[in-house]
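Everything on this sheet refers to the single structure shown next.
Only one protein chain is missing from this complex, and each of the others stays in its spot.
This part shows chain A:
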Amino acid sequence: MADLHGLAQALKQLDDQLVNCMRCGMCQAVCPVFAQTGRETDVTRGKLALLEGLADELLKDPDAVNDTLNRCLMCGTCQANCPSGVKVLDIFFQARAILTGYYGLSPVKKAIFRGMLANPRLFNALSFIGARFQFLFTKKADELLGSSCARFQAPLIADRHFNTLAATSLHARTGSLNTPAGTSGLRAAFFPGCVVDKMYPSVGLAVIKALNHHGVGVYLPANQACCGIPVLSSGDRQGFNRLVEQNVKLFADADCTALVTPCASCTATIKELWPEFYDGSADIGAELRRLAEKTMDISEFLVDRCGVAVFEPVPGASVTYHDPCHLKNSLGITRQPRQLLESAGAHLQEMEDAGTCCGCGGTFNIYHYETSKKIGSHKADCIVASGASTVTTSCPACMMQITDLLSRRQSGIGVRHVVEVYADRL
C-alpha cells in the first residue's frame, strides 16, 4: 500500500466515524498534550481533521499526519468529554493500524512485538537477565522510591528516574496458582500485566494476599502474554491478534467468576479493545467476549464483590489518589479505589486534577519525553500540593511515570498501588 491514493482509500473506511466530529473545539479544554503545546495538530479536532484531509486527498503529507497521531497519549479524555460522542480512540487505533500498514512496522518494533512480547518465555528470560545486570547501567536515585537513573548516556533512558526491573519477578516468586474457591465462593483469574510482573511484583503479591484474605480462589497461569495495548497502539494488528489468542487460550476454560487485574491499562484493553479489535483467524470470539465481560479492576472486584473489611484509621499519614486515564475515562471507575483506601484506614486527601493524565501514555513517554515530562510536572505539582505523604493509583504504568516525576524532585512522597495499601492492613 505504498501509494498515497491507496492510503486515502484505506482511511475512507473511517469516514462514518470521522464525520461525527462537528469541530466544536471543546476538546481543547481537556487534552493534556494540547495544554502543553497549544498546537491545533495536537488536539483531537486537529488530528481528526488531518485524517479526513488525508482521506479526501486534500493533504499529501502522511508523515506529518502520522506524526500528529503519535503525539497522543491515548488517554481518552477527549472522548469522555466529547459532546458529539466521537469514538476518538477507536479512530486513532484504526488509523494507526492503517498508517503502520502504509509504512510497515519498524524492525525493532517487529522484534519486540512479535518476537518478545508474543513469546512470554523469551520475554521472561530476557527480563531475568536484565534484572541481574541492570546495576551495571544504573545508579540509585531515590531510596524511598527505589528508583534509579542511567549511569551512562542512554538515549531511551535519557534522564529518567525509573524503577528497575525487580530482582525476582512475580511469576518467579509465585509460580502458577490454581486454588479452589474459599469462604467467598468466588474464584478470580489473575492477570497481573507485564509491568506488575516484572517491575512491581509487590503489587501482584498484594493482590494475591487480598484475594486469599477474602477467601477467593486464584487462577494464575504461567506464560501470560502482554495484553497487547502497546502493540495495538503502534498499529500492529497482527501482533495484537497473536497476543490476544495466546491469552484467551490460557484463560478460556478457567472456571472463574471474574478476571482481575491491578493494571488500569490491561483492564481497559481486555474489556474494550480485545472484543473490538481482534480480527485474527482463530475462532475465539465468544470466549473473548465472555472474558471481557468478566474482567474487573482489582479494587472494583474487592469492593463490589468481596465486601471489603474496614480498618481503624491510621493516624497522621495521609494518601492521595491519582485516577489513571484508562480506569476513569474508559471504564468510569473512580469510586472503588478510593473506597478501598478508606477501608484500609487511610486518610484520603484529594489532590487537584486527580483525573488528569500523568503524561505517561505508553510509548508516548518514549518518543515525546519532553512533553510527557511537562504534562507530568503538573501532576507532580498537584501531588505535592495535596500534602499527602503517599500517592496511590491503580495502574503500574502511572506508578512508573509518577515515580520518575517525584524522584526527580526528591519530594519524599511514596508511590503505591491502592491494593498494596489495603493488603498492608490484612
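Simple rule for what comes next: contacts are C-beta pairs under 8 Å (C-beta built on N, C-alpha and C of every residue); 3 or more make two chains touch, one makes a residue touch a chain; residues count from 1.
Please note the rule applied: contacts and distances are computed from a predicted model.
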{"item": "Per UniProt, the name of the complex member that is left out, chosen from \"FAD-binding protein\", \"Ion-translocating oxidoreductase complex subunit D\", \"Acyl-CoA dehydrogenase\" or \"Carbohydrate ABC transporter membrane protein 1 (CUT1 family)\"", "value": "\"FAD-binding protein\""}
{"item": "Residue touching the undisplayed chain, where the options are A:G53, A:G182 or A:G280", "value": "A:G53"}
{"item": "Residue, one of A:A29, A:A222 or A:A385, that touches the chain absent here", "value": "A:A29"}
{"item": "Hidden partner chain, residues of chain A it touches", "value": "15, 19-20, 22-26, 28-29, 38-41, 46, 49-50, 53, 58-61, 64-65, 67-68, 83-85"}
